[in-house]
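Have a look at the structure that comes next, please.
One protein chain omitted, others in place.
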Amino acid sequence: MFSASTEAAEVILKSGWFLENAFIIPIIPAVAFFLIIFFGKKMPMKGSEFGILSMFAALAMSLGAAYQWIQRVNGVSEETYVKPIIRSWTWWQNDGVSLGIGQHIDGLSITILVVVAFISSLVQIYSTEYLHGDRRYTHFFASLTLFSAGMLNMVVAENMIQLILGWELMGLCSFMLIGHWWEEGANSRAALKAFFTTRTGDIGLLVGTSVLFFAANDWTQKTLGVSGFSIRGLSAWALSGDPSSAAITVGAVALFIACIGKSGQFPLHTWLPDAMAGPTPVSSLLHSSTMVVAGVFLVARLYPVFYEGMNIYGNSVNFIVLIGGVTIVIAAALAFVQTDIKKVLAYSTVSQLGYMMMGLGAGAWLPAVFHIFTHAFFKACLFLGAGSISHSASHHSFDMKKDMGGLRKFMPITFSTWIVSTLALCGVFPFSGFFSKDEIIDNVGYAGYNFFMIVGLFGAFLTAAYMTRATYLTFFGEPRGAAAGEHHDDEHDAHASHDDHGHDAHGHDAHAHDSHAAHDAHDDHASHGPRESGLIITVPLILLATLALGSGFLNAPAFGEKWENLKKWVEPRAEVVSVTGIAKPAGAHGETRLAAGSTDTTVPSEETASPEEVVADGTTYSTEDTVADDSELRTTAVDDSHSEATDSGSHSKAEAGKDGGHHYSDCGTKTPVGGVCYAPQLKHAPFKWWKAGMSVGIVFLGMILSWLLCVQLYTRKNKKLVGLTERNKVLGAGYSFLANKYYLDTLYEKIIVRSIAHPISRGAYWFNQNVLDGIVNGAGTSTRKTAGWVYRNVDQKLVDGAVNGAGTSAENAGGALQPVQSGKVNQYGALLFGAAAIGALVLVIINF
Amino acid sequence: MEVLSDHNWVLTVGTFLPLVGVLIMLFIPKADEVLSKAVAIGTAAATLAVGVFTLVQFNYDKAGEMQFVAQAEWISVIKSSYYIGLDGISLPLYFLSMVITLLVMIYSWNHVPSPGNAKAFYILMLVLQTGMAGTFIARDLVLFFVFFELVLLPMYFMIGVWGGENRQYASLKFFLYTMFGSALMLVAFLALFFKTGAESFSIPFLIENGGAIAKNTQIWIFAGMFVGFAVKVPMFPFHTWLPDAHTQAPTQGSVILAAILLKLGTYGFVRIAIPTLPDAALEWAPWIGLLAVIGIIYGALGCLAQTDMKRLIAFSSVAHMGYVMLGISTLTSFGMNAAMFGMVAHGLITGMLFFVAGSVKERYHTLEIKRLSGMLVQMPKLGWILGFCAMASLGLPGLAGFWGEFPAILSAYQPAEGLNVTVFRVYMVVAAIGTVLAAGYLLWLYQRTAFGEPTEEFAAGHGHDEDIHDVNKFEWIAWTPLLIAIVVFGVYPQLMFQVLDPAVGVTLKAFGG
Partner (left out) sequence: MLLNQFLMLGAVLFCIGVYGVIVRKNAVLVLMSIELILNSVNINLLAFSLRNGSPDGHTFALYVIAVAAAEVGVGLAMVLLMYRNRRSVGLDDLSEMKG
């Protein structure tokens, strides 16, 4: 079927045990979860050993897989599409078609696998100290482990249903973890809010999955032999030219709504700051590599669907880039009015996720994924740093204004790791954030979204400013409150309600409930004043800070192409991959293909078209639209188009080489010929030092301005500035607008939720009790009433009246018949037989 | 030996064995409660053993076909025969009924509700079991009807004798409401019988010939069946008996009611109404779908308005059965599979929730949500079980509830040919919104009852300490199988889908799969 030249081009892709069995990675923590639940309390380390060991095992397997993946990628040329390692087993079935569960391992999943496993391991180690002695220590580790299992499962997911499984498991675990200290009403409310908000977004996930499944299933089954849930199938389908624009757009928008909920994008970001009610390691895990990254991951995973559905290749504003851009700015603005250090970081996460979304929305796939990677390290480091502060210095308070300040002297390690991570977050060269964030901004501009490039730069400015403020308040100036060694209970009550919802920082309940052993334990050293945390806490910090500093060099175009490793390893190559069975007509679409087909082509019949990939690994074709008539290209002439394609392949590559070595495929813009595409061809902005210089300049500007302002406000207490928001109405209004989080929470909680929970549900219930039940009861009552009426009127009056009307004759007749009722059995018998005899006579007469 | 090799006795034995137990129990003096209980549980266990044997002997490669078929003359005057059989659709429900009965009996060992009389209580449960199992295997309409009605009476007595304060009203409402539905259903059955030439009541015969009835007539016949089955499901707006019955019924009654009895209605749709009257089903489907999604939203709203835990769970049944009916109304294999899976999942999960509610009531003597708080503090295990069931109930993937919910939503996107696609897509979105509301009411319930500190009334040292204890031995025995099943079916749904799917395919032959 294929010409000799194509067979020669066949490349054998390397694989390995770790790649083939990557599906085991999520199973390890899932098993550990059950072990912790059932045996954890009996173990010497209360179950945490299971969690930590499982995370180490997952990390080892992820690293092994990563190594083998790099081998696999390095084994082929730069243009070749590297086939992911896909395995699938029957999970459920419908209409005789089995639907699978399995693994889909490619560069993206391996990147996230490594990050998740690494950060989870560190967080678990950190937690053994941070939650030491907590009354639900074992439960905490169980949830944490299941949480990682959920994320890992989502990352390796072969299809959408498996992805939903991981997605929702994380939702569940975030509920358990945020509400870990559920004795406090505020914590359980925050947990509920997190679950509920993400669940609202999940409507989109369910709907989007359904829409895409039915739109794609026929095509994927016929072409690839996989269901319309399969990620591989959906990716190929999206770029195949088969989807109707309505279906794919609706599907993409619906899925994106789920991402908005999960990744805390505007306007569903409100649950993220509240989620800080959970223990700090949870916040760290949630906000760096799991949960909130899930939404970004989904967009990256199903990128072709979003690429086509949202029209990303055009440079008009699309939904993703818009939401991303808006989120960057509004979240960054909110970070300015927070006094809780964790909330600053939470809004910072929201804002950074906005960057990732914006990047994805503008076609900057790789920079966005890279930003997931780098952000995980420095954000985890920042959160754990905040935890370290509250654990050892500020007496479980997270209030920067009341209980921190001047901590740099007491906590040198925490301070230096914090500074490294902050610089990385702000995007200062050469910290990791610079390479990823700057690339996003750069590529967004390069793709033609100039406005959003400015938004990105503005966001970078704001990031630098609020992080400087947070750093200043925490580590510089004079120690205040607990940081100064003060230790009194009413203080906590006062700062506990720093939030307009009366949320308590969980440090508060250290005093409210003596039962919290974790906090009791803390009291021992509280009186000693601030000091550095122990090794269990600082070692993870140091590791993370190192990566926050160094991980950027994995993909540093600033130093030339050789440094673009992540691009080489992770970005899927946009190449047309041959699939046998493509020639099979797919519905109405396929008929046109057939009609234009040349006569000597072999069209596999419906029965014989095997959906298997014959050229399984690596036989790939790069094509160019050299044949004039597009409709002819859509013919089933696989042989012809293939040979043509390969003829022109070298030509096209050579030509593409001129275009910065990037542009060589039509994937994503034109219907692929003779095969399918799994990834769209994306543009990469060439690195320019002046652009980078400009953005770093903006960052420094933000830092300096913010620093000066902080000094004036917080240290010098400049009369002109302090209390300005109370004096100036415009500023005051702006402040309260921000302090109230744009009133979105008010809208959701006070208006929507309350109206559903109260008037609407009450109304429905009233309807139930009074109308529906009323009808039922009414039917009963009216039947009884009718019966009564019938008795009174019909029976008593009408019938009785008739009897009366019949007069005495009837009565006499009755009287006459009375003797018959003698009570004598013999008489009755005689009557019976007499009547029977008469009846028999009548019958005989009639029958004659 | 021909008979034995077919194993066609297993269904008869499995169905009527409980009645043998009843016979034996009649000779046990009322005072000897332990013996009564032991005999009843032994009977149920033996029945379950027969069920397990059925499960083992079942040919899974031919799950779409009727197996263990037994046919005998019964009432030849009206052309009704004793005709029973089991396929992939019946098997899970048939088996579930046996499991639930046994577990409920074990739970009842030290939970016989007032006014006591364990003997009568257990006898009723055994009779109930025969009725439930019989309904799922009957292949003859008259036989089906007899079993369908046989279930009513024991349940009536269970609610009426062992129920709560308002039991008279609730039991009568349950009985009359269902009877009303059954009456119309019987008329529909008779109409179907006569319209197909008055030749046979056998369901396969009716399926073969029912399609030939004129469409308008079909629609009317379907209407009769619809009312009969919809009352049992219960579908909005025929659901009002359910909250009352559940609230007043003893725990055991609630569990059986939720786990099995409600499924008789949906099973009737799948087994009888839809395959025998395909044209009418197509006409009715959008309306069934509409009532289903109204039920989903309405049930959820009803839940949010509740102050009583048990009543809340009862309303959640309305919402969940809405998903089942939505799946059925699409007339697609996805929908039917979801519906069948959803029925079993709902049986397991809501049954479990009622168990928990019963145990809470036993400990606190109230189910008022306002007065309950901090259950996790006082009874951590029970609290976690409640949380687990709430999560399963709201359709968390990885637990059984998801597989009844998601494919149902999925199926509504593309209903069977001949149905209005736009209408069903609207249903899909509404049903998806329903999942959020489900999360809302269940978590809200959980937050208020399990989280926080116990209310002052029930705090330690206020005279309730003796009653308030964690899960006891009998509860563990009764609950563990359900909890495991919820996880197992959630993690590996293929276990059930492989049985359901072929049978669903056969059922939907008239609709092109």
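Chains: A and B, in written order; residue numbering restarts at 1 for each.
Everything below uses one rule, namely that contacts are C-beta pairs under 8 Å (C-beta built on N, C-alpha and C of every residue); 3 or more make two chains touch, one makes a residue touch a chain.
What you see is a predicted model; the values in this text were computed from it and never measured.
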item: Chains in view touching the one left out; value: A
item: Which residue of A:V771, A:A830 or A:L843 touches the chain not shown here; value: A:A830
item: Positions on chain A where the hidden chain makes contact; value: 818, 820-826, 829-830, 833
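We take it that only the chains that are shown with their structure count from here on.
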item: Rounded Å distance between chain A and chain B, as computed from the means of their C-alpha atoms; value: 34
item: List of chain A residues in touch with chain B within their complex; value: 90-96, 98, 161, 164-165, 167-169, 171-172, 175, 179, 182-185, 188-189, 191-192, 195-196, 199-200, 202-203, 206-207, 209-211, 213-214, 753, 756-757, 760-765, 768, 772-773, 776, 780
item: Interfacial residue positions of chain B with respect to chain A in the complex; value: 173, 176-177, 237, 239-241, 298, 301-306, 333-334, 337, 374, 376-377, 391, 396-398, 402-403, 406-407, 409-410, 412-414, 428-429, 432-433, 435-437, 439-440, 443-444, 447, 450-453, 492-494, 497-498, 501-502, 505, 513
